[in-house]
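Beneath this line is the structure, given in structure tokens, with notes to follow.
Every protein chain of the complex appears in place save one, which is left out.
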Amino acid sequence: ETQMKRTMSYGKGNVFAYRTYLKPLTGVKQIPESSFAGRDNTVVGVDVTCEIGGEAFLPSFTDGDNTLVVATDSMKNFIQRHLASYEGTTTEGFLHYVAHRFLDTYSHMDTITLTGEDIPFEAMPAYEEKELSTSRLVFRRSRNERSRSVLKAERSGNTITITEQYSEIMDLQLVKVSGNSFVGFIRDEYTTLPEDGNRPLFVYLNISWQYENTNDSYASDPARYVAAEQVRDLASTVFHELETPSIQNLIYHIGCRILARFPQLTDVSFQSQNHTWDTVVEEIPGSKGKVYTEPRPPYGFQHFTVTREDAEKEKQKAAEKCRSLKA
Amino acid sequence: ETQMKRTMSYGKGNVFAYRTYLKPLTGVKQIPESSFAGRDNTVVGVDVTCEIGGEAFLPSFTDGDNTLVVATDSMKNFIQRHLASYEGTTTEGFLHYVAHRFLDTYSHMDTITLTGEDIPFEAMPAYEEKELSTSRLVFRRSRNERSRSVLKAERSGNTITITEQYSEIMDLQLVKVSGNSFVGFIRDEYTTLPEDGNRPLFVYLNISWQYENTNDSYASDPARYVAAEQVRDLASTVFHELETPSIQNLIYHIGCRILARFPQLTDVSFQSQNHTWDTVVEEIPGSKGKVYTEPRPPYGFQHFTVTREDAEKEKQKAAEKCRSLKA
Amino acid sequence: ETQMKRTMSYGKGNVFAYRTYLKPLTGVKQIPESSFAGRDNTVVGVDVTCEIGGEAFLPSFTDGDNTLVVATDSMKNFIQRHLASYEGTTTEGFLHYVAHRFLDTYSHMDTITLTGEDIPFEAMPAYEEKELSTSRLVFRRSRNERSRSVLKAERSGNTITITEQYSEIMDLQLVKVSGNSFVGFIRDEYTTLPEDGNRPLFVYLNISWQYENTNDSYASDPARYVAAEQVRDLASTVFHELETPSIQNLIYHIGCRILARFPQLTDVSFQSQNHTWDTVVEEIPGSKGKVYTEPRPPYGFQHFTVTREDAEKEKQKAAEKCRSLKA
Partner (left out) sequence: ETQMKRTMSYGKGNVFAYRTYLKPLTGVKQIPESSFAGRDNTVVGVDVTCEIGGEAFLPSFTDGDNTLVVATDSMKNFIQRHLASYEGTTTEGFLHYVAHRFLDTYSHMDTITLTGEDIPFEAMPAYEEKELSTSRLVFRRSRNERSRSVLKAERSGNTITITEQYSEIMDLQLVKVSGNSFVGFIRDEYTTLPEDGNRPLFVYLNISWQYENTNDSYASDPARYVAAEQVRDLASTVFHELETPSIQNLIYHIGCRILARFPQLTDVSFQSQNHTWDTVVEEIPGSKGKVYTEPRPPYGFQHFTVTREDAEKEKQKAAEKCRSLKA
């Protein structure tokens, strides 16, 4: 019977690397929904995982023969040193640089998967010479949403082919205090959830995007680069605008808006989670407020990809609505 | 151009369900390396994630039409209630039961992926009537290694097909105080790691296995069931026996041993991590001991599948070694 | 011999309570180092722990007599409902309100300790009517630094006395890329740490403060209220200004500055931690940047209180320096 294609790879995780005074990211194309105009890159941090594959490594498994093994500790040195020599401006570009350097340096590596999760630093205020401005020295490490990118490359003959590239923003936690409902779903013997015409929808969002042309992701031409900060702000505005009937519909509209704003993308994918609170006090005399609390642990989630086709259909639907309104 | 096959699914995570007095698991086939003989199942806990797919759900995304939406809160009720009606003995069997019941109940669900991560409970000692024995009432919740299984099913016409099933043991953390080395690897400009002829190898292991016949995983015939406890004990014995030249070789041998012991399996896959300590004090006068400490965060990892073919080759190698020793 | 004064209390932890449209905090006294001018309080979240003491509870322990036990579940209801009826603007004020209501409602409670840890929400941008502004609907939940306050009250006869009150900002993580050194410390047989004239000092700060007059903490007179946001910005500016010889000296100067800005406080206490990175690449040709990485787990910490006396001494030292410079 057919030999099963085995999984075989090894590598290093949690390679933390911090770089000061990376070349600033400038020249990005601004969008109306976001004030994002670039990054100083005075302090950048990244948590890199690198995973290597190649037939040449099989004897290290089957025979304990380490002759061709690149120690994962050396991979860690390789990555950290290359953050010093990297001359670009983005994590996407850095992963691209490292992938090529790895495959160029070690001819027996056939495949490489690199992931880089950003560790964001935000400039703090400083009061200097009777003026409150932004410090160029002091930064807060943020544990909020952050970007992450993934690159897979493989050697085919003399070339190196990028087989996968996507960027994402992870762990964006947004709550909208009104303008959300969840009604009309199936009610049967297994249903205990009441309909809710006004819930404080609380979502955790991971949003990822792929470019038509992978080269755009590296920001060599920054005007074609899509920044996670812009995606975050787009998601926020769409959430603000939409009377949401469900998370499913919310992410669909966010995806269509991102694709409308960024023609250089082919698709946008979502991993969303529902962490909406339970209501404790429904009415407060003299206030429009309410009191809520954390629910039990089970949470709903959605996985969905919005395609360029979806975005086109939405554009047409919107155009038709306009025409019928004018008519 | 071709319509991109989109990702579309939704479901519920962290569905914790605890069941008391589940039917005990008896009749397992014991192996020499393990004292495991079955489970009382007085308290079993499982953390279930269920992910549903089906073309019928597309309007909930694109149009906010919830008419066909099974609320994820209802999925949670479904799962928890079915742990009450489940008459089998294993999580694998429970997932199989739930998958069928979901697809039978909701005709517009096309695919379902269920994962169940066990929350282990270990009976505590009790001193009763002047005798120290095992309590039937008091259990400790363990945060150590635990089993987990995954089942994917889909509807094709009138049948339900299991498209994937595997079981695993997660997060087994083992250290071996001597008899481990890591030498002979590539040394170049990126290498700072010294060779080590005697390291206290510390591994985190996730080990998963697949059956030739998926039905064996449900333990309807318990003699054909492979228990995570047995896999754990096999891994431990192989680690004990082997002079390890690397984690790569260690997991290869563990995999071959598991396949030798359990002919009903087709392959064993590993996700291993290296968390070996750094040495602080190399020599202690009057003691063979040493002092170590936690290293920096980066850790090496390996992903590897050992196939039935590998196991056969190892068997032959061992047989040849025997013959040449006798000769 | 004397009866040992026993510990005896019980209560509820992780009482999450979210309130929308709490009365906004306005009228705070601004300081030069911070743009903070108040809080909208559209969404506020707090994680409350309440701990109750009283001799009357002893039989519940010794005799299993629950007659006088207020179920902790009821305490949870009490706290959450009172967030609905609370008419103030701060967590400090909320704890004060709850403490009084508890002791007024249950005459057999003698002591109460309440802690409230804020769950911060930050308004997101929204693009509406061709303008980018701040949304009144969509908020991001922040996992960065947050405020926390503690209140201890006890019944003495017919009065309720506040025996302790302090407010704090927790888990502020700041890095300063240059202008920090650590030299001149003791070098002996146990010393391996090299001197460092230029380290990227990375501190985690918990800063707490006490008021001369506890009533100021509730913000009934908001001009006397000290906001965690102001304390955070003061800490950041002092860090920006100071050539730091150590964390010890940094926190001393931050404390003096806080006491100078806020005469209503008696003392400021610090719990600080050192998480400075290790250097990997010291020099990058053509750049003033460097590459760093996460160190091993052990971290230095400091606990220190800066008193009003310290602040006065610093003021005098600064005044003398000025005079000698002019002379």
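Residue numbering begins at 1 within each chain, and the chains themselves are lettered A, B and C in the order written.
The definition used in the following text is that a contact is a pair of C-beta atoms (placed from the backbone, for glycine too) under 8 Å apart; a residue touches a chain by one contact, two chains touch by 3 or more.
None of these values were measured; they are calculated from a predicted model.
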Subject >> Residue of B:26, B:107, B:135 or B:316 touching the missing chain in the full complex >> reply: B:135
Original post:
Which listed residue (B:160, B:174 or B:193) would be found touching the missing chain in the intact complex?
Top reply: B:174
Subject >> Hidden partner interface residues of chain C, rising order >> reply: 3-4, 6-16, 51, 57, 60-78, 81, 182-186, 188, 190-193, 244-246, 248-249, 251-252, 266-267, 269, 273-274, 297-307, 309-310
Subject >> Where the unshown chain meets chain A, residue by residue >> reply: 278, 293-297
**OP:** With the missing chain put back, which residues of chain B would touch it? List them for me.
**Re:** 15-22, 32-35, 42-43, 80-81, 83-85, 121, 124-128, 130, 132, 135, 137-145, 172-179, 200, 202, 233, 236-237, 239-241, 277, 280-281, 284, 287-294
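The rule we apply is simple: only the chains that are shown with their structure count from here on.
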Original post:
Closest chain to the protein CA centroid?
Top reply: A
Subject >> Relative orientation of copies chain A and chain B, as a Cα rotation angle in degrees, nearest 5 >> reply: 180
**OP:** Report, in whole Å, the distance between the mean C-alpha point of chain B and the mean C-alpha point of chain C.
**Re:** 43
Original post:
How many Å are there between the centre of chain A and the centre of chain B, using C-alpha atoms for each centre?
Top reply: 29
Subject >> Touching two or more other chains - residue numbers and ranges from chain B >> reply: 297-298
